[in-house]
Each structure stands twice: as C-alpha cells, then as structure tokens.
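Report on the structure given below.
A single protein chain has been removed from this complex, and every other one stays in its place.
The first chain written gets the first letter, and so on, giving A and B; residue counts start at 1 in each chain.
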Amino acid sequence: MHTALDLTGVFVFGISGALMAIRHDFDIVGIAILAVITALGGGILRDLILGDTPPLAFAEWKYLAVALASAAVAAVAHPELGRIPRTLLLFDAAGLGLFCVAGTVKALDFGLAPIAAVLLGVTTAVGGGVARDVIARQTPELVRRDSELYAVPALAGAIGVAVAWELEAYEPLFGAIVSVAVFGTRALALHRHWRAPTAFRR
Amino acid sequence: MHTALDLTGVFVFGISGALMAIRHDFDIVGIAILAVITALGGGILRDLILGDTPPLAFAEWKYLAVALASAAVAAVAHPELGRIPRTLLLFDAAGLGLFCVAGTVKALDFGLAPIAAVLLGVTTAVGGGVARDVIARQTPELVRRDSELYAVPALAGAIGVAVAWELEAYEPLFGAIVSVAVFGTRALALHRHWRAPTAFRR
Partner (left out) sequence: MHTALDLTGVFVFGISGALMAIRHDFDIVGIAILAVITALGGGILRDLILGDTPPLAFAEWKYLAVALASAAVAAVAHPELGRIPRTLLLFDAAGLGLFCVAGTVKALDFGLAPIAAVLLGVTTAVGGGVARDVIARQTPELVRRDSELYAVPALAGAIGVAVAWELEAYEPLFGAIVSVAVFGTRALALHRHWRAPTAFRR
C-alpha cells in the first residue's frame, strides 16, 4: 500500500518536473532528467536522512522506471495537460499529499519521534519540488512570495499521520485519505488564492 | 557545552534566514521555512557526511524548536533588527563562528583526520548559508564577488580547533573563544571591507 502511495507520488512529481522542463524549452533529455530529479529527489533525501542507503530510488528499479514513464507521458501529452489551468502545480500538489504521508510513515517506521517524523514527512514532500525549481532557476514554490498555502497542508497531513500512529490507529487507508485531503486543500488554496499572512509590520 | 554552541549557532543562523525571507517579502510560512533550512542545513549536511543518521536536527527536537523560535523572534522584531546595519550578515557571521567550531569538534570526535575535520568544519559553517542564498536566489555570500572575507575566518577557526585538538590542548572554553574570534574577524572584515585578491592577471 505504501509502495503504491510512494510510486504514485513519484509519477505525479515526475509529471510536474517534465512540465517545468517543457515550459523552459528543455530538450527530451532535459525533460527526462528534470522529471527524474523531481520524482526521486524528495525520497532520496528522506532515505539519506534515515540512513537507509542506498535509497529506495536506487535499490528498486521501479522508481526510476515510473519516473521515466512520467517524463514520456508528459512529453507526449503536454498539449492536453496544458489545457488544465495550473496543471504543473496540481500535479505537484498530488505529489505533496502522497509524499507527506509516505515520508512520515517511513520515518515513524524507522523509530523516529513524532516531531522528527513530521519534519521528515514535510521534507520528503517538498524536497523534489525545491530541487526542480532550483535547477530550473525559479523561486521555489515552497517559499515564493504571494504563493498559496503549500507547506501548511503538507504539515497538517504529516501531523495527522503522526497523531494517528501514536494512537495506534494508523491504517494505510487513513494515509490515502490524508493524501487526498492534503491535495484537496492545496488545490483549493490555489483556486481561492488562500495565502499566509506576512511578517508583522508596524 | 558543544550542544550550547550548536544550538546558539542554530538560533543565529535561523535569524539570518528569517531576515532574508522578510527582505524578499515571504509570508510567515516562508519565513519559518527559510529560517529552519538555514539553521539546520549545515548541521544536517555535517551529520550525513559523518554517517551519523538520523542527523541531530531530526534526532533532537530542541534543534527544530530553536530554529522556529528564531523565526518567531525575527518576524516580530525585524523592524528593530533592521536598524543595525548589515544585521543579516552579522547574525550569519555569528553562526559561521559557532558552526566552524562545532563542526570541526564533532568531526574530530568521530575520528576524522585533522585535514578532513577542518574541511567538514568549514562545510558545516557555510552549508546553511549557501542553502539560504540558493533558495532565495541570491549569489551565495560564500562566493559572492566583492564580498568581504567569509570562508577565511571560518577556515582559520577550524584549523585552530584541529591544532589544539591534536596537541591535546582543546577545551570547550577554547572553542567558545575561537567562535568569538571568527565572528569578530568576519564582522571587522565587513566593516573595513577586507577582501581577498582576485586571480592573477597579466
């Protein structure tokens, strides 16, 4: 179940990376590379932090295969994908929801304390997107000025997972629901332009 | 004692990250995130390189708490902080001094050779600031053209610690003094515009 969450996250993040590459007119090699970095970056960072080496993305060929498949899909279907408004950010939002759950669960499974697991869940969720944006020389969505709520839904999702785990009430189905809720919140935030306040000004 | 050095370094680097975020008009979530990345980035990199996983920043909740506290302080007090000239760089300089000592000592403690420990001390000291600058899309202070001496004081401090350690004369108080000396040298370099020469031209 969590492998399925994880691989779905890889696929949707890969699409977001490939779309970013296409927007910047990268060639097909650049599209594949940015898709792979976006798709696998967050999970590699998570596994390095947990000391689980080599990271799953290297230990299991399925991860690379799914990331490359996402690049191929985006390279062929980008005109259709482009018709959905803010497509790139919607795929990114789906990855955010899936990876905050997968990251938090793996961290708890490795025995991290709940706070640490939440921090690692959020890191997993945002890591690939930051790598994508830095390499494409965009301000990371994570910190972009005027950006809609991004880390907050991922944080809430990670906290939900950690609380359920501590209560011994966590189940994979709950994880899937949290993923969808995080995605939905982020998508709604994009649609309604929900923003966090800025620093206190006098 | 070294935990105190380390946590003080986390706090001051966190302030520098938060001030950078405020300067770029990030919202409060972006301020918290950039503070956390700046505060914890150098130490996480150090611990990954040492193979000490999960890194202290994940293993001990105090690190995250201090980083978030620094963001809160900066978000509230930034108008006052802004009155000190070059505030951001002064807080960064304090972190540089504290982390070059904490990084070198931890590396020596883990049995690294003196040269490797010096390299890792400098890496620890500059890592969080580079992450901050890359994410905020600034040229890293570490390599910025016309920048005042930055890595050099950290390098000198790390060498001082490694030499004292090899002579079996290292004491925590000595480490604290080195931290202050590195901070003072960098602050003076900022004030007096001390610069390194550029490449040989004919």
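One rule holds in what follows: a contact is a pair of C-beta atoms (placed from the backbone, for glycine too) under 8 Å apart; a residue touches a chain by one contact, two chains touch by 3 or more.
Just so it is clear, the structure is predicted and the values come from calculations on it, not from any experiment.
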item: Omitted-chain contact residue, chosen from B:Phe26, B:Tyr150 or B:Phe183; value: B:Tyr150
item: Subunit B residues touching the omitted chain (full complex); value: 48-51, 110, 112-113, 115-116, 119-120, 130, 134, 137, 139-140, 142-145, 147, 149-152, 195-202
item: Missing-chain contacts mapped onto subunit A; value: 21-22, 24-31, 33-34, 44, 48, 51, 53-55, 57-59, 61, 64, 74-76, 78-79, 134-137
